[in-house]
Each structure stands twice: as C-alpha cells, then as structure tokens.
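Read the structure below first, then the notes.
For this view, one protein chain was removed and the others were kept in their places.
Order of writing sets the chain letters: A, B and C. Residues in each chain are counted from 1.
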Amino acid sequence: MAEQQKPVAPAIPVAPTKPAPGEAPKKLEFRLLGHNYTTPDLVAKVTGKAKYAEDFRAEGMVFIKLMPSPRPHARVISIDASAALAMPGVHGILTAKDLPAPPPPPGPVPAAAAAARPAGTPPGTPAGSPAPQAAAPGGGGAPAAPAPAAGAAPPVAAPTPPPMPPEFALTDEPVYEGEPILAIAADSEELAAEAIDRIVVEFEALPFVIDPLEGMRPGSPDGRTQGNVFVGPSMKTVKWTAADMAMVDAGKFPVNAEATETLTYGDIEKGFAEADLIVERDSQQQTTSHQPLESRSAMAYWQNGKCHINVSTQSLARTVAAVAGWVGIKPEELVLISEYTGGGFGSKIPGSQSIAIPALMSKKLNGRPVMMRISRAEETYIGRVRPGYQGWVKMGFKKDGRITAVDTFIVEASGPYRRQGDHATSANLATLQFQAPNMRFRGLSVATNTPPGTSQRAPGGLQSSVWFEPVVAEAARKLGIDQVAIRRLNAPEGTAQFGLNPPNTPPGRPRNKVTSCFVKECLDKGAEIFGWEARKANSGKRTGSKVRGIGVATGAYTAGSIGVDGLCVLRPDGKLEIHQGIGNLGTHSVVDTARVIAEIANVPWENCEVVWGNTAKGLPWSSIQAGSQTTYAHTRANYATGMDLKKKLTEIAAKDFGGTPEQYDTNAQGVIRKGGGLRLTWAKAAERAIALGGIYDGTEVPKELNAMTKAAAAAHKGRGLMGVARDNLPRDGQTYGFMSGFAEVEVDVETGVWRILEYVGVADVGTVIHPNSLGGQIHGGGIQGIGHVRSQKLVYDPHYGAGLSTRLHHNKPPTILDIPHTLKWAAVELPDPTNPIGAKGIGEPSVGAAAGAVLNALADAIGDGIIRRTPVQPEHIMEALANGGKPAYEPLTAFI
Amino acid sequence: MGNLVSWARSPWGDSVLTHISWDLFWASLIGGLLFLVAHGGYMLFSQHHKRDSSEVDRMEADRKGLPANVLRHGFVARMFHWVMAFSMLTLLLTAFLPIVGVQFAWVQWHWMAGILLTASIMFHIVHATFVLDFWSIWVGPKDIPEFKAEMMREVGIDAPGPKPGKYPLGNRLYHLAVVVAGLSVIVTGILMMWRVRTGLVERNPYMLTDSTWGITYVVHGLMGVGFVGLVIAHIYFALRPEKLWVTKSMIFGTITRRQYLEHHDPDRWVAESKSGSNVG
Amino acid sequence: MGQNDGMAGAVERLITLDVNGQQRRVDVLKNETLAMTLRYKLGLTGTKLGCDRAECGACTVLVDDVPRYACSVLTHSVRGKKIQSIEGLAAPDGTLHPVQQAVVEGQGFQCAFCMPGFVMATVGFLKTNPAPTRAQLAHGISGNLCRCADYNKILDCMMVAADKSRGA
Partner (left out) sequence: MPPIRDAMSAFELFQPASVGDALGILDRHGADAWVMAGGMDTFDWLKDRIKKPKVVVDLGMVDELRGIKDAAGGLEIGATTTLTTVANNPLVKERFPLLAEAALIVASPQIRNQGTVGGNISQDARCWYYRAGWPCYRAGGNICYADTPTAVNREHAIFNADRCVAVNPSDTAPALVALDAEFVIKRGSAERVVPAREFFIGPGIDITRLTVLQPGDLLTAIRIPATWAGKAHYFEKVRDRMVWDFALVNIAASLNMSGATISDARMVVNGVAAEPYRLDAVEAAIKGRPRDKATAEMAADLAVQGAVPLRHNAYKIPLVKALVKRAIRGEAEWATS
C-alpha cells in the first residue's frame, strides 16, 4: 500500500462517460486507479503463509484416493470393496450411489446458463441479462453448460431428444479414461491406494471415440450411448458419407459434409463473387488441458451443522450454489473458503464437481476432516480441456485487402459431457475481429471420450485468432499489402456491429454491437513500439540456417458483464472494509476493483481492508470470475457502492450539521463541508451510522440486491456505515476487449526449431486500473497463447482410448526459456463509455493476439502452405522444408 | 517354481495372460533329461524281445525276393526330416538360449526358422497324404493288440500278436505328440507374425483381443517348452546303440533286409526297394 | 547415521532435521519425500506441490544452499544438511529477504502458487551467480514453471532482487 496519494482528487464522473459526438475519447485520471501499488495479499504469498486448499490441516484428518476408470467408456456392473474396507485404517468408501440427486441450476441467476452462451450472442437475448461468457484474466474461461442459444441447430420437426444428464463427481458410467468411479478414505494416501488395489470392479465395455472425425465414419461407434454429436442440450447420431470419409482419409477436410450447426450473416456467395482473391485451407488445432499449477484439491469437514470446504475456485460467490448442489445442502449450510487459488484458466470457474467428494465423505465419517489431494496425473484427467478443432476456412478479399466473405466448417472435440461451443464462439468473434460483410459457419460438436471440455482462457477466442489470422496474413502477402494495413482496414471501430444468425432469421434483425473498440489504436501503438516498419527488413532475412519472420495479429473477447453487487463497511475504528465475492486467482482484480470504492469515497487506501475468500465473512454477489468480465463488472458495482457510501456519508453530515447532502464532500480525513473544514472523521461517521441504523448501518438494504449480498449485509449490519449497491448502470451493447500482438521469430530451417525473439502486446482495455497487473495479463495470456502454438497438446492412444500425455513433460506448457527474455506491452487507455471508471477486461483478448502473431511470423519466415496445425512442432517445419514446402505430417488427425 | 504362467494388467486393467513362466522351460529340460536317465537305466535291465534269429533266418529264406536293402525313408521324406530338424533346432536355440543367458538378437532367426518349419510341415502333410502311407504313422484303437504284444515282449515274453508295421508304436505316439505340439506352435507362431516386424504380412498387433493374444502366447510357450523335452527324447533314442539302424536309415534311406525282418511285421509294412517299386 | 540391527546403511525413522535454522525432531517414513515432511509433518505449507514429479518447481527448497525439488528428495537423504524453505527466508523480525522484497515491490507473480519455488530457486541461483544477465537469470530459474506465465514480471523482479542482494 505504498502508492503516492495525489493531493487533489480529480473529478469523478458520476454517470457513464459519453463523449460528445465528434469528441475524441480521453484518458481518465484517478487518485488510486491507474497507479501501481502492492496488493495486500502479496506478503503472505511471498513468505509462504498464504493458504491454498491443500495447505489446511485439522485434527484427525484422513486422506482420499480416487479410483479412476481404466476404460474410456464403460458401465460399472458391480463393485466389491469388502477386502478394502476390511483393512485397518481404511475408513470409508464413496460411490456414485452416494451422491445427491442432480442439483437445480445454481444461483438466483443460473451462473452456467447465463454465462454459457457463446460470445456474440445473437439478438433476441433478453435485454439486461448478464453478458455472455467471459473468462478471467489469469484464470479465464466461461463455464461450460448446455448452450442452447447461438450456434445450435435451428428447430427441426423431429422430436427433440431429452437433454443429457449432468456430470457428477463419481460415476457408474465412466465416459473417459480416468473419470473417478469411487473414493476411499484412509489414514494415509498410501493406505487408500492399497485399499483401492483390492477393490474389484466389474465393467461392461462400451464403444468409444477419440478422434472426432473417426466418430463421423459410417458405422463407427458413438462416444455416448445417446449419440455422437451434441445438439443443444441433447445428442444425436450423425455420420458422414463414405465419400466424405474418403476425403478425410486422403487428408482433405470434406467441406460439404453434414453439419448440425449453421450460422450466417450476409450472403457468402455474393461475397466470394466479389472477391479478387480467395484463400482457403484445411486447419487443425489441438485439445489442451488447463493445467493450473494448483490442482483441484479440496479439504472438508462438518462443524455445528455446517459443511466447511477449503477449495480452489475462480469465483467464490458463484461457487457456493454449485457446490451446495453437488453436496446436496442449502447454500447457507456451506462455508466455502478459498482465499488463494493457484490458477484456473477457466477450469475452476464454479469450482468443480470433485469438491463434493471430501464433503460427502466427511459427512459419512461424522464430520471428520477429509483431505483430497488431486495429483497432477489426476488433474490432467479431471481438470478439463480446451476443445480442439478440425476443419476448413475460406476467405475472400478485394485487391485492397478488404474482406468480402468468410466461410468456415469447424468440428469441435467437445469431450463426453456437453456441447462446449467454442467453435461457434470463434465464428462469432470473426465477425467482430474482421468485420466481414458476409459469413457462414457450419459446425459439429462431437462427443469424444477424452477429458471434458470447458472454457479455457479465451474459449473460442484463442482458436479464432489461430484459425483466421494466418489466412489474412497469407492474403496480405499475396496481395502485396502491409500486414498492419490489412488489419487496420478490416478492424472494427466505435460501436462496431457483429454476430451471426441461425438460418432463416428474418432480415433486418438488429445485430450485436460493442460498447467500445480501439483496435486501430492498438495496431498503431503496437507497430510503433515494435518498430514494425524498421523490422520489415528482417522479414525473410537469412543468417546461416536461420530465417526470421515478423507477424501481427489481433485478439478480441468479451470483457465485461453487468448487474453484480458491491458491499463495504466503514467501521468505527475508521477503517473501510471492502467485501469482495470474487475469488483471488492471481489477477489481482479482487483487490484492484476494491480500490474503486476507496477512490470514489476518497478513503485513503491505507485505511482500507479488503475482505475476500471466505463465505463466512459475508461476501456480496459477484460476477463469475471468468471471461475477462470481472474488472468491468466490479469497477461498475464498486463504483455504485462507492457512490452509495459517499451518498450516505454526506447525508449523515447534512443530518448532523445542517444543509443538504450536496453541500458536503469527502477528503482523506472524512466528510467535509464544501468550502469548509472537516465535519466528520471516518470513525465518527461510522459511529453515527450505527446510531442512525436503517439504511446507514445495513439494517435496510435495497430489494434489488442478490440474496447472497443481502445475507452478507445482514451479517454485518450494525457494524458501521454500510455501502451496498447493485450495478444498475445502463449499458447499450456488449463490452469487448481487444489486443494487437506483434512478434518476430527465428526459424532454423535445418532442424525446424524456432524461437520468438520479440513480442509486443497492446491492449484496448479502457482505463488501466493497475499497470503491473495489466502487464501480467497481457504477457501471461500472450504466453498461454504462445504455448498453444508452440508445444502444448494432449495425446491419446486411439486403440485403448487412453491418455498418454499425463505428465507436464508430455503436455508441455511453455517454460521461461520458450519466450523472449524481455517482453513489451502497452495500453491505449481510452475509456469504455459505459463504465464510469472506463475499464474493461483483458485476460482473454491477450491470448489469441499472441498466438496469431507468432503463427503469422512463422509463415512470414518460411512461407505459406506449411503450417496447418498447432502446435507447430519442429518436424512440421523441417520436414516440409526438406520436402519442397509440402507438409509431411497428418493434417487432420487429432490427439497425436 | 511360482506360477506356471505369468499374468499382467492390460491397459484396461484386466488380468490377461502374457507368457508361460520360463521355469517351465527348465522343467521341460530337466524332465527330458530325467527321462533320458530313467530310460537309459531301464534299458540296462530291459528284456526286450525281438524276433528270434532263427525265425528271422527262416523268414529271410522265405523272402528271397526282398532286396538286400529295404527303403525305409525316401529321399524326399529324409530331406523333410532334416529340414524340419534344422528349423526346429534353430527355433529352440533362438528361443531358449537367451533364457539361459546367451543374449543375442534372436527374433529374426526365430521367425525365419518358423517359416521354414511351417513350410516343411505343410509340404510333409501334402507329401504324407498323397505319396506316403498316411495312416502308417497314425495311432488308433487298432493298435491295441500291438501295444499288448509289445508290452509282453518288453518283459521278455515272446508274445503272439502283431509286430510293428513300418513304425513302432512308441515312434507313432511320439509323432502324435509332435503333431499336436507342432501344429500348435505353428498356428500360434503364424499369428505372432502379425505382432512382429517381418515385412511379410501387414502387421496388426490388435488383430486379437488382449486376452486371446495372451492365450496365444501361452500356448506357443507351453508347446515350445514341450518340444525341449520331446527333442531331447528324440535325440536320445536316435543315438541309442540298438536304434542306430533307424537313425542311419534316416540318413541313408534304407535298412538291411535282416533289420527289416527283425523289427517289422512284413505283412503290415510291405517293403519297397530303393527304386520305390513294391517287392514281394 | 541411523544404525539399527547393526546392519550397515540401515535407517532409523526418528531423525533430526535442520530446517530453517531449527533442529526439528521428526518421525519420517522411509518412503517419505522432503516436500511431504515439510508440508504434513512440520506445517511448512509454503513449499507447494504442483506436480510432485520434478517438472514444475513449486516445491523448490534449498538443501545446503542448492535448489532442489523437495518432491523428489527422500527426507532421509537430507539428514545433516541445511534445509531452507520459503518460511525461513525472511528475518525473524519479519524483514523480507531482498528477493522477497523485490517481488513485493514489483508486484511479481499472479496466482503465486509457483512463487515460493521461484523465490527459493532465485535465492539459490544468486548464490552461484550474484550478478547475472537477464538471460543467465532466466536459465538459472528455468526449472520453475509459472502457468500464469508471468515470466516477464518475474524476471523484472528477480533482476532487481539480484541488485538488492548484492547491495545487502
């Protein structure tokens, strides 16, 4: 808390900033926001005192081991655990039969349903409903749940199959290898493992699918007994023709094969007819696991009728209802503790089903503490994945580089449980990123017996940049247009429109629009920092066996939702407690957005305490901490809360000292009379609020608050002056963040080994609220995108349906030596007009921009036509170059 | 000794057979050698009664038309035998030398010898079916009188009843064992050709299920080690002094007229001259 | 050295460890790793288990000043050696070690699950190379994985840490 306080508080806009027509948006200046400071959790982290889920201990704690399914798909016929349970020191078993019935959709606003629509939800969405999916910086990804809105097939006459049942923590029908079947609690993990070795489970083998395209072969097995393709919340069986599969076998994607999802905008035939250049390619992206460094370990016990669970989750407030449902209790019976989360990247948005296991085991053991340590191998199985793509893309361009049409077909490897929908998100984002006047998307979401898909930081957004950006780059090279120029030409600006519609949508239906967009500014600033013009000389420059290339790309993603709550208590000791329902997963947003209240009410930061991470402490309802929505949502909510606090302060002053509230203001000491001196210290104001009661001490709160916020307010009423509010600020459009990424690479053409020499990322993130954290998000997200392009993958043996890449050295997240030693970043700092603070999220847009820039730089170095799949392994380049530029690898095979 | 077969967990966690225990190799080897010692000891006291020389003299006088040397194994049959012997020895050596500690890259020699064995056996089946007297080496209920008589002779009694035809009963029982074991190793061995890299078939290691493959390997192993004992016994008999005339016939093709009459029932095995025409 | 039943090399379970300058008497299983002993027997949960397989670095501690993966060291093998974990880095009065101080000032790391390991790896590396270039530093602490990929900021902090450590 060592930031310099500016002597004068700048004017805070009290309503969303709306630049007058023609007026250029200007950077907003704040006392606290926009300045580096030290987050209050950092000393605990750096001294090892910060407690993550597996760091908690309790008297008599026992340990759980899980029995993973050995088969990719099977039915459990019988379980004989008698020998295991007879062992001394073995305390209990939990099977699928011990789990409660399916929970109702969690939360007053069903988190999953609200957040599961693909980015760019088509019009028709009820106005004012929370923004579509988003994922958090450092922990991104939207929750995965049936996504019936966009991308789903249009209604058909045939009877709709029933929705697929949800996923549980333990199962009698494992649908992927490693899915937990039962849990054993014992005095030690070792003993629990020995016990599981003695359990006899009889399985009935069921058919399975690893490579989605193999699941399309006529007569091939389906990944689920209900079918092989997810259609909305249901499944059906779709098989391609023998002719289609002959193309697949020949390494060509069958572009005219059957799709279950179609979305369009404009007229692609017309668009391609207008094109001077058409570029098309088959393409593939791999499935990758999230691999947060902290696995989803959990520790639980029951005390005084309440279930206490230490968990690793991204969004604490949004995890309560989900976990309560999985455990089969009411949210108020649950105490959820997650002060520190070791990364999630979308895989822990509302925690995860497995959290229920230690809780239910503990219940069986009369409340005895139970620790479930999830190993890295287990995390690789149950820790979720980003779905891979196989497909094709075709884009039309005018001579000047203007995009006339985009057509794409994407098969998504969705995992066994639900339609993930990344593919439709990618397509929707393409309409935003490239502003194509005509576009068509066709897709399939195929069930694979591989780890369940979910949102991974920029779900669909990373893939969008990887899918489309290289095509734009190839076109620019063919047309002889500068790479930055072609992106500027096609970039969205202002309140750009975007989105695709289901076929047969009546014409004239309004499209989505963004609340702000400064992509061109990002490109210009990035080109300047990167030295684009000067570096063009490096393009194709050969030194010995090394060739250099430069590339640029953009990334876009949702960057904000609305309608959440804020809560703070000014205590009689003069301290301001700021309560945050969002989790602390490393993005610092739990603290960064709390500072908005201090900023608005002029409370010195030294006087503030941020309360988070434990539902027993009374926390307000929050956004899911995903989809880059936190910063926007909680700067708005805490702006409203800060305004509420300030309003109450001035009202109290007016009551005590006469006049109207408008005649009072606050400064660092407390409430002042405008033009006069200090009237109420912070401490005194708190005392007065307690005396006044009613709305001032939290006894009365607005009805519009979420039930969770109301419960928190009730717990804290009478402790001081309470500021509490729901974000009711208006918003027209959807909030998106944007990035430009610039990269230079060097490729060894003899070995195919390549490295990145330079990376610059420039963000359109609105107001920068914490520069150090923003840099971390731009680079951290960027490197995750680079990992996708460079090395990360998931490998499966198709015969046994077994995961082979269970170790980090197999699935290869990027190391500190896989990136340049120095990276650069900047932000354009133009405020979003729908947020009084002006801030937007950036955790996701950063991912795709870096991935695309690196891919484009590689193609710039070695030529188009070589890279058709990610990750770009050395042999892909080396073999192709040794082979006259013809790729030698299998273009469409997945999970290799 | 441990278990006679080894089990493993398949990738799906099922218990599947993988191999026989190599202890069984030692068992077979020791068994073969014990038989050798036991039989050798027994032969010291054996009262085996062959045809009286006076009777042989009489028979010889009766059968003046017989050639001096009677063809027992034609050239083709002898070629087959030695090719098979060569391949069998190669198979056994390549299979079992590594187990006794002589390590070398054996697989290629093993499957090549296996192909030779398979080819020779297939030829033999055709040859025996269409050229040789197929049933002369077979064993069946009709052999019971011979068995009884031979047992009596073994204890020194000149029993009536049939004398061996071309092949003595022990010989034929041995052949039967070799047929069973040989066909088993050949069938399982041919399947295994889909497991290893030979260039002859399009490999498909997943042609059978894990458990069927396990059985295949165990059968191959069991029959393979069985051959250790069988081959020891065979070589032993071939080298026994009183059987050397048979061994020589497998080299030179013929036995003397006198050996023919001493050991065989001329009615059950009508002698051939070396030219192959029936005589007598 | 434990010498039970008179057999050379035999090991006793009850041993004394030198952890963060303290002599800790602890009952250690034969198959117990240092990370487990620190975390579950000595309450030092700052040493994290990210992979438990020597491929993430979250469990890095110093053994006689050398960075080692505590997940892949048998506790019995560090008897008589000086073990330092993240909890033992700050001075008893709470003054942070220069490396810790640099992290705090630079707001390094995000989720920070990897942080104790990175800090210990840096402390160990700076003992062998107190004035590294940025590239040398990156190599020196390359045995630690950060999934938030805050590598740039980590290197920024650790370069400052090197300066601070030399000054200290």
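As a convention for this text, a contact is a pair of C-beta atoms (placed from the backbone, for glycine too) under 8 Å apart; a residue touches a chain by one contact, two chains touch by 3 or more.
Small disclaimer: the values here were computed from a predicted structure and weren't measured.
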Which displayed chains the unshown chain touches: A, B, C
Candidate in contact with the missing chain, chosen from A:Gly305, A:Gly480 or A:Gly544: A:Gly544
Of A:Leu33, A:Val90, A:Ala185 or A:Ile199, the one touching the omitted chain in the full complex: A:Ile199
Residue among A:Leu28, A:Ala185, A:Ala436 or A:Ile816 that touches the chain left out of view: A:Ile816
Touching the absent chain when the full complex is considered, from C:Arg39, C:Arg68, C:His97 or C:Lys164: C:Arg68
Sites on chain C contacted by the missing partner chain, in the whole complex: 1, 7-11, 29-31, 33, 52-55, 57, 60, 66-69, 71-74, 76-77, 121, 125, 135, 139-143
Chain A residues touching the omitted chain (full complex): 65, 67-70, 188-190, 192-194, 196-197, 199-201, 375-378, 544-545, 748, 750-753, 755, 790-791, 795-800, 802, 804-806, 808-810, 812, 814-818, 871, 873-875, 878-879, 882, 888-890, 895-896
Sites on chain B contacted by the missing partner chain, in the whole complex: 6, 8-13, 16, 18-19, 98, 103-108, 195-197, 203-206, 213-214, 217
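By definition in this document, only the chains that are shown with their structure count from here on.
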Distance between the centres, which are taken as Cα means, of chain C and chain A, whole angstrom: 32
Cα-centroid distance, chain B relative to chain C, in whole angstrom: 70
Junction residues of chain C, two or more chains touched: none
Residues within chain A bordering two or more other chains: none
In the complex with chain B, residue positions of chain A that touch it: 70-71, 205, 797, 799-800, 802
Partner chain A, residues of chain B touching it in the complex: 11-13, 206
Contacting residues of chain C [partner chain A, same complex]: 31, 39-40, 43-53, 55-56, 58, 85-87, 89-90, 96, 100, 103-107, 109-116, 119, 134-135, 138-139, 141-142, 144-155
